[in-house]
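If you scroll down you'll find the structure; I have some questions about it.
For this depiction, one protein chain was excluded, whereas all remaining protein chains were kept in their positions.
Then we have chain A:
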Amino acid sequence: MKMFNDSKNCVEIKNLSKTFIRPNGEKVNICENLNLYIEKGKISSIIGSSGCGKTTLLNMIAGFENYDDGEIYLAPNCKIGILFQNNVLFPWKTIMQNILFACRNYFDDPKAVIREYLAKVGLSEVENCYPNELSGGMNQRIALLRILLTSPDLIILDEAFGALDYQNRLEMQNLFLELHKERKFTALVVTHDMLEAITLGDNIFIFYDQPLKFNIIQNSVKSDGNYSSIINQVESIFNISDQSKYNKEV
């Protein structure tokens, strides 16, 4: 992982290649000479079929996984926060302890700051509760708050709202957009929900095929409100990828 000095992008992926070998010995080529740029201060949604390599790519960006070739460049002093779908909080710690775990070195009086933020999101009464005493939506909200308290430059959501019910999902999406407006962080949102990708993303990356290929759609919904044009574009990309797969098999 290298740092670069570019004011426009938060992440630059250049000629990235990654393969891994399955337990049955089969070699899987996740990506080959992949080039991708994530704009600073924007939310980039990523959609794509299961197993196409989205999470692996996120893991490589976050530094959890190594790659074979190429380079991932991050903006200088780029701090990354990551939010998953499950197991977002440590079940053996209270909510206060969970948040303190992340940000105890960031503030002079971290407990006071945490209480202030918990009050802001309407969860001031849960600081001494354990995660299993709260709903999934509350846990996600607290996990997001925990990340934000560390002031990250890049937030990665790996299907973070996927396990929530419709109501909670909408609430989380709105909260996320509000916080983004306020903080202007860069975000990578992996989702299986097209509507979520459109609602959140300024850019929508459509991943397909293996090794990984992608198309980018500039999300115009936020300005013109025309969902159907975006959905048509996404579907046509998936149809093209399906057709190319079919041609290969023939």
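The rule is simple: contacts are C-beta pairs under 8 Å (C-beta built on N, C-alpha and C of every residue); 3 or more make two chains touch, one makes a residue touch a chain; residues count from 1.
The rule is short, and it goes like this: contacts and distances are computed from a predicted model.
Student: According to UniProt, what is the chain that's been left out of this complex called? Choose from "Vanillate O-demethylase ferredoxin subunit", "ABC transmembrane type-1 domain-containing protein", "Protein N-acetyltransferase, RimJ/RimL family" or "Glycine reductase component b subunit gamma".
Tutor: "ABC transmembrane type-1 domain-containing protein"
Student: With the full complex in mind, choose from A:102, A:145, A:164 or A:190 the residue touching the hidden chain.
Tutor: Only one listed residue reaches the unshown chain, and that is A:102.
Student: Among the options A:38, A:52 or A:88, which residue touches the chain absent from this view?
Tutor: Residue touching the absent chain, from the options given: A:88.
Student: By the contact criterion defined above, which parts of chain A meet the unshown chain? Give residue numbers in ascending order.
Tutor: 59, 62-64, 80-82, 84, 86-88, 90-93, 101-102, 130, 132, 150
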